[in-house]
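Just one protein chain is left out here, and the rest sit where they should.
Going by the order they are written in, the chains are A and B; count residues from 1 in each one.
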Amino acid sequence: MTPALGVCYYPEHWPEAGWERDAASMAEVGIRIVRIGEFAWSRLEPTPGDLQFDWLIRAMDVLGRHGLKVVFGTPTATPPRWMIDKHPDMLAVDARGQRKGFGSRRHYDFSHLGYRAECQRIVKLLADAIGQHPALSGWQTDNEYGCHGTTYSYSPAALSGFRLWLEQRYGTIEALNEAWGNVFWSMEYNRFDQIELPNLLVCEAAPAHDLDFRRYASDQVAAFNKVQFDILKQARPDLPVIHNFMSRYTEFDHYDVAETLDIASWDSYPLGHLATSNEPDEVKRLYLRQGDPDNAAFHHDLYRTVGHGRWWIMEQQPGPVNWGIFNPDPLPGMARLWAWEAFAHGAEVVSYFRWRQAPFAQEQMHAGLLRPDSEPAPAYHEATQVAEELRATGLAGIAAKGRVGIVFDYQSEWAWEIQPQARGFTHGAHVRAIYAAFRKHGVDIDILSPHTKSFAGYDIVAIPALFAWNETLRTAIAEFEGHLLIGPRSGSKTENFSIPAALGPDLPQNLLAAKVIRVDSVDPQLEVEVKGGGGSVHHWRERIETTAEVVIEDAENWPVLLSQGKLFYLAASGSKALVQRVVDYLIAEADLPTLALPAGVRCRVRDGMRVYVNYGAGPATLTPAADETGYVLGGVDMPAAGVTLARLATAG
Amino acid sequence: MTPALGVCYYPEHWPEAGWERDAASMAEVGIRIVRIGEFAWSRLEPTPGDLQFDWLIRAMDVLGRHGLKVVFGTPTATPPRWMIDKHPDMLAVDARGQRKGFGSRRHYDFSHLGYRAECQRIVKLLADAIGQHPALSGWQTDNEYGCHGTTYSYSPAALSGFRLWLEQRYGTIEALNEAWGNVFWSMEYNRFDQIELPNLLVCEAAPAHDLDFRRYASDQVAAFNKVQFDILKQARPDLPVIHNFMSRYTEFDHYDVAETLDIASWDSYPLGHLATSNEPDEVKRLYLRQGDPDNAAFHHDLYRTVGHGRWWIMEQQPGPVNWGIFNPDPLPGMARLWAWEAFAHGAEVVSYFRWRQAPFAQEQMHAGLLRPDSEPAPAYHEATQVAEELRATGLAGIAAKGRVGIVFDYQSEWAWEIQPQARGFTHGAHVRAIYAAFRKHGVDIDILSPHTKSFAGYDIVAIPALFAWNETLRTAIAEFEGHLLIGPRSGSKTENFSIPAALGPDLPQNLLAAKVIRVDSVDPQLEVEVKGGGGSVHHWRERIETTAEVVIEDAENWPVLLSQGKLFYLAASGSKALVQRVVDYLIAEADLPTLALPAGVRCRVRDGMRVYVNYGAGPATLTPAADETGYVLGGVDMPAAGVTLARLATAG
Partner (left out) sequence: MTPALGVCYYPEHWPEAGWERDAASMAEVGIRIVRIGEFAWSRLEPTPGDLQFDWLIRAMDVLGRHGLKVVFGTPTATPPRWMIDKHPDMLAVDARGQRKGFGSRRHYDFSHLGYRAECQRIVKLLADAIGQHPALSGWQTDNEYGCHGTTYSYSPAALSGFRLWLEQRYGTIEALNEAWGNVFWSMEYNRFDQIELPNLLVCEAAPAHDLDFRRYASDQVAAFNKVQFDILKQARPDLPVIHNFMSRYTEFDHYDVAETLDIASWDSYPLGHLATSNEPDEVKRLYLRQGDPDNAAFHHDLYRTVGHGRWWIMEQQPGPVNWGIFNPDPLPGMARLWAWEAFAHGAEVVSYFRWRQAPFAQEQMHAGLLRPDSEPAPAYHEATQVAEELRATGLAGIAAKGRVGIVFDYQSEWAWEIQPQARGFTHGAHVRAIYAAFRKHGVDIDILSPHTKSFAGYDIVAIPALFAWNETLRTAIAEFEGHLLIGPRSGSKTENFSIPAALGPDLPQNLLAAKVIRVDSVDPQLEVEVKGGGGSVHHWRERIETTAEVVIEDAENWPVLLSQGKLFYLAASGSKALVQRVVDYLIAEADLPTLALPAGVRCRVRDGMRVYVNYGAGPATLTPAADETGYVLGGVDMPAAGVTLARLATAG
């Protein structure tokens, strides 16, 4: 498949007289996909039942005339004001018990069944009206589920939904009391209708109570999406249904929602993500205008799995945005680099957000490909260049399968938010640290679901800080013949958020004869050096009772890395240096080939080509790899924000 | 006009037997004005309709007998508890939706028309009862509008008022939808009664929505004041109506409120203002017991304009106060210095707060001229000295007109709070930075309203970080023949909070041929050096498309200062050094005379005298200026907290 550029466009924001010129310009840039519609409900149905789809069809006609394909976003993230008159209780309630108001977006409660029915209605009407339009090439459901903290609502609707969900899960109140450990503080319920939501309590809820609420809330997002998916697939079984996820919004399980999607997409804003990350100041300063060199890639690899192999960038940052605490101007070339990196990781489409900067409303400081005065902004030219380069290089196919797999699990994110035991301890940080350590060596990585059936084909698989095993994963581990790195805290809980009877990491003794008998959690600034080779442990350490070999231990003689055959257990959170050391050790053990990359340079293989990108603030010089036969784009000397494509010997 | 000292006095707090002695002591100090009454409603009307004005008249009699003039403060900032029984919904509602309670002060909602009528009633009754009292010399309306965050209320009264205000402003809902850009996220309304207040939303409101709410709230303060003004002027057309504003409380437009005032006054607490400012720690330490050397002066110059040329200090800090996070003891002499500085800037009255420290209730740790045991506190002696020095020096007249004008605009404060784009970006900080840079050279400055009709008479005018032009200001700019410095972000929006069609700074091309085509906002700690001469840009930079001359550019070749004739455009926020460099450049261009002042020393001219004040923690030595003919008070050697008055050759 040849990848394509796209753009997000809002014909309803602009005079109809200008649509033609816009479409022509898009085509000139080389754009092939245009997403429209997802905020237009008040123009599609200005008052209840008054359907105004003509303008939409005219807009699609115009785009189609210029050879552009349309992805239509269902408008359910922004119901019009009159909807609140019909369903005043469809507005979500925040954790402090306050009903949220109308006047921005995502003003609905996933648990509100009346609003879910309204979404069903409008999506059906739209599918009927535009489903056969020749320009239509796909659907987007809603927009950015969960954005602005909208996964959770503490409303009466959520409460009654939660009680029903619990009854379905546990059957009897006795089973729930047992599962949650309610005897602990006399928290035992007599009936399901006594159960409350876990907000506004005197102190923390039982962790299983809190976790079940998060599972419930996640399930509502999936159910909400399924309603639209079912209608859209019925209307056009041949067209893909897509949702645009947000990175680092982990309040619901993206794998679950994607069960009713054909393609996963995500909205990539690299600068803001770095600014709000926990990276040290010097890293933030170094990559201020480029973004973290591993963060976008991580999400590319994640959403490739979420999307069952098919994924897009639905919104790509084109310049400074409006929503950061600060909003830097990207380094010239980054709008090109980010697109190329996405394609390298297998993106089918990279769609810039947005066509023209809107001079009004909330996002008026968000750059587009055009300035508000319709002149080209820098990204306009960079997009044009990418389109030309795509044609010139002929990149196609799909992303290469990685040789390393890393399990990322949403439930583990929830679990350690509920019970960090050390402030700031998260699943994702452990996953990303290992990801970055492998990627520095030019290794291609796949992110894996916690329900992965088999690890076959991977040289190394890593599972850090995983909440609880499931049977599928246990089987995959038991059957895996490669090297396996299991990280701190993995398997330290049962599905019901209790400590396993045999204690963590709760693996069969033949795989790993070890029990975590004590946890030491301290301020991350307090480091304990690790013997023989550098690195330090901090934040989290486990005292282990084990018969496995101790490969690394810290200066206080706590084990850090154990091995039992090809299974390795990392018993602590480590500094970057230690994580790198452990990863290097595994790479050596597994005899995995690596590349020597300059600092700031990263790469990924697709379609017989290796795509290099230079995130560094200055130039870098590549060392050609043995499997490369020459350059399709760029060369060994990479400027800042440079892109180089090397052709591989093994390619067809 | 000969300036006078005043004091704030609460006869209702003290036994009547002591009033006579208090009045006699005030007269001994040299006090001429006494403000009373503004917190006394529960004593003036203990139960509804039970008017008890006799004690007040007796108190005024006592004061009058000692030659003291009374300013009577209407008691509307502290309605008695029974008023809440009558109007339970007059209590304001906070942004989280909670009704505020009775038990402190300012417990009313500016939008509540029932309470506004109660204020009309009590003010009329008081005007009738004491309006002709021979000691009466003026009125204060209410007390410190906006203090404790009381400008905004999110109540049903505010909501219905806001809807009505919007209907009056926009006429049709279509016009409002257009002005706010409501199509953006399907935020379009069908009717005015669907509009909500901009609190408790899922994410931010449309900026025009938020700005209109602030305009509405500001208008309510003005309307509230007008009710009292109309009554008081009708009762005594000859007496001034005054309000005591708070510095840095910018939630409402002080210029607008002052349309129904004869004199502006403000309450000056220099130490707390420094402590809560953004100044670096070393500045806070240096001026811990003196206050920022430019802050009080800035407000003097501001309120002189707010008051149409007439202004007072209604409350002057006399010692440590109670409301700071910390409450340092001022350096000996500061209560004198602050008074002198106010007089130098044109104050008619400086009134100390308060006569005697109250041993009870919320402000018991707030110093007075007397200690709680009625012994003189240090400021008692300093006030006595000021009174003597006023007599001895014969200072009179008004403050000299400045040669530099700087525009300060409340609406711009609201706009950048709503949309900072870089955390901490404010209009006021830019204004004050330029103010301080001019003032270090001994230049007299006027603060100008954004509705100033003409800049004639000024050598230099500065307009930094202004939200949007209005026609008056555009005309003033076009007609101005002096040097004009327009600052970053000025004119970057229309009145409806959109980006202008021609982009910012949105001035006619013949004045400034420049467009801001991109904004780069970063953490203020990240500085980019400026070429040739020092200083750095940080926080905010603009990429400019221009044919104007680039006077200064930064190390990354972004333009910093442009010039087109006598119009200069500053395209970035700058370090202190850069702002000083730009100001110095303009001073040189305009050939403006300056003084060489020691660090910590500032000055202002009034009535043919130059008043020097030494904010430094140690002594300073003046260099006599060419236009000075000798010293009326003090001399070239200034101790810490010292005051020197030089007579000017040009004086009459």
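In the analysis below, a residue touches a chain if its C-beta (ideal position, glycine included) is under 8 Å from a C-beta of that chain, and two chains touch if they have at least 3 such contacts.
Everything numeric here is computed off the predicted structure, so don't read it as measured data.
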Of B:25, B:78 or B:199, the residue in touch with the unshown chain: B:78
Hidden-chain contact residue, picked from the options A:2, A:194, A:509 or A:547: A:194
Contact partner of the left-out chain, one of B:100, B:345 or B:440: B:100
Chain not shown: contacting residue from A:120, A:277, A:426 or A:521: A:521
Chain not shown, touching residues in chain A: 96-97, 180-190, 194, 196-209, 419, 421-423, 496-503, 515, 517-523, 526, 543
Interface with the undisplayed chain - residues on chain B: 12-13, 39-43, 46-47, 75, 78-82, 84-85, 92, 94, 96, 98-107, 148, 150, 285, 288, 319-320, 322, 325-329, 357-365, 367, 371-373, 375, 377-378
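The working rule: only the chains that are shown with their structure count from here on.
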Rotation, 0 to 180 degrees and nearest 5, that superposes chain A on copy chain B via CA atoms: 120
